[in-house]
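Yeah, one chain of the complex is gone here, protein chain that is, but the others are all in their spots.
Here is chain A:
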Amino acid sequence: MSERLREKLNILADAAKYDVSCSSSGGNRKNDNKGLGDSHASGICHTYTEDGRCVSLLKILLTNHCIFDCAYCVSRKSNDIERAAFTVEEVVELTMNFYRRNYIEGLFLSSGIFKNADFTMERLLRVVKKLRLEERFNGYIHLKTIPGASEELIMEAGLYADRMSINLEMPTESGLKLLAPEKSHQQVIQPLNFVRNQIVQFKEERKLIKSTPKFVSAGQSTQMVIGATPETDQEIMQTADTFYRNFSLKRVYYSGYIPISNDSRLPMLGSQPPLIRENRLYQTDWLMRFYGFHVNELLNDANPHLDIDIDPKLSWALRNLQHFPVDINVAAYKVILRIPGIGVTSAKKIVQARKFGKLRIDQLKKIGVAYNRAKYFIQCADSPYQLKDYQGNQIKSFIQAESQSKYLKYDTSQLILF
């Protein structure tokens, strides 16, 4: 019995690992029925895999049987791999026992599509219902919305799940059509929109009737595979921006494509996953969400790709030197936030601390500003007087000479031939 369970867990965890999302934040379910589990507002990463990704949820597929044949997916129909399926009881037992030992924050349940969308969604729903109602489990549950499932099922699932997500897969419609002719963005947009509207409606009702149940309290997220199809960074981030705005998503995940098939439409087996590019996209995502940048400032027709050798914030600053230097003793918080080398925490501290006197270089360093980077863009009480005006590329080479980037120091990207 336990041998078969081990086998299943290996197969179905392995198949689920390409889903990047593992956050357990934003849940606000309280343990008020003396059951098991209580959410932690910022989420907890209980361990990290050897590739450095956080493990916070038990991330498994209910089954890897699938009726679709999407070229980028390991569980595609035409792929000759071992197939398995969990029973509802097995998933519940695993979740409860892992949670009791403080291994996990909750469950991330996804599934291949077997028979049809409704049949699959109904199975997923049975797992979460059993966890919530029979086992009194109050941990975090992230549930995949199955594209094409009926609104009644999604509606009911939303009452038990903390987060729901549905993957865009490819950043553009044309890319998706190329690799998964059976799928379209419209299939994703519809449920996203439905859940978004329900969240808004439940929130409104809660204002009037306090006992209104929670509905997907940690919001929705989505994921795009990058590097499988030839989109530019600009196209990717613009899609992300549209989805953030239209569907009030909590997160968009970017997953560097890991070669898993010999399909001629995809990068070859054994080619490196685009890890640096993925990192730069996440940095851009953060700049959009927390630093007040508009996507067009970072990526536009003149700069359709992010620099590989420097981060997008520095890259923006070097292209817009007219905004600098900024006097950090008088500038507005929003302006300070845009200085390379100063993050949200430091910017807040600066704004608080300068009320007590002009800030000096040594204080900035102690506060946590990356001064070697920021010094080209700021002025403070004891900044040395500077006669020379440096060009963007000079500043870039100074910074790169001093920094110890884990990535390439010099841009070796392919020149454009035509």
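Basically, a contact is a pair of C-beta atoms (placed from the backbone, for glycine too) under 8 Å apart; a residue touches a chain by one contact, two chains touch by 3 or more; residues count from 1.
Note that contacts and distances are computed from a predicted model.
Q: Can you match the unshown chain of the complex to its UniProt protein name from these: "Alpha/beta hydrolase", "acetate--CoA ligase", "NAD-reducing hydrogenase subunit HoxF" or "Putative DNA metabolism protein"?
A: Record says "Putative DNA metabolism protein".
Q: Which of A:Ser25, A:Asn64, A:Gln220 or A:Gln363 sits in contact with the chain that's absent?
A: Only one listed residue reaches the unshown chain, and that is A:Gln363.
Q: For the chain left out of this view, which of A:Cys73, A:Leu94 or A:Leu266 touches it?
A: A:Leu94
Q: Go through chain A and note every residue touching the omitted chain.
A: Listed in rising order, the touching residues are 2, 5-6, 9-11, 13-14, 16-18, 30-31, 34-38, 40, 44-55, 58-59, 94, 97-98, 100-103, 136, 256, 258-259, 272-273, 275, 349-350, 352-357, 359, 363, 366-367, 406.
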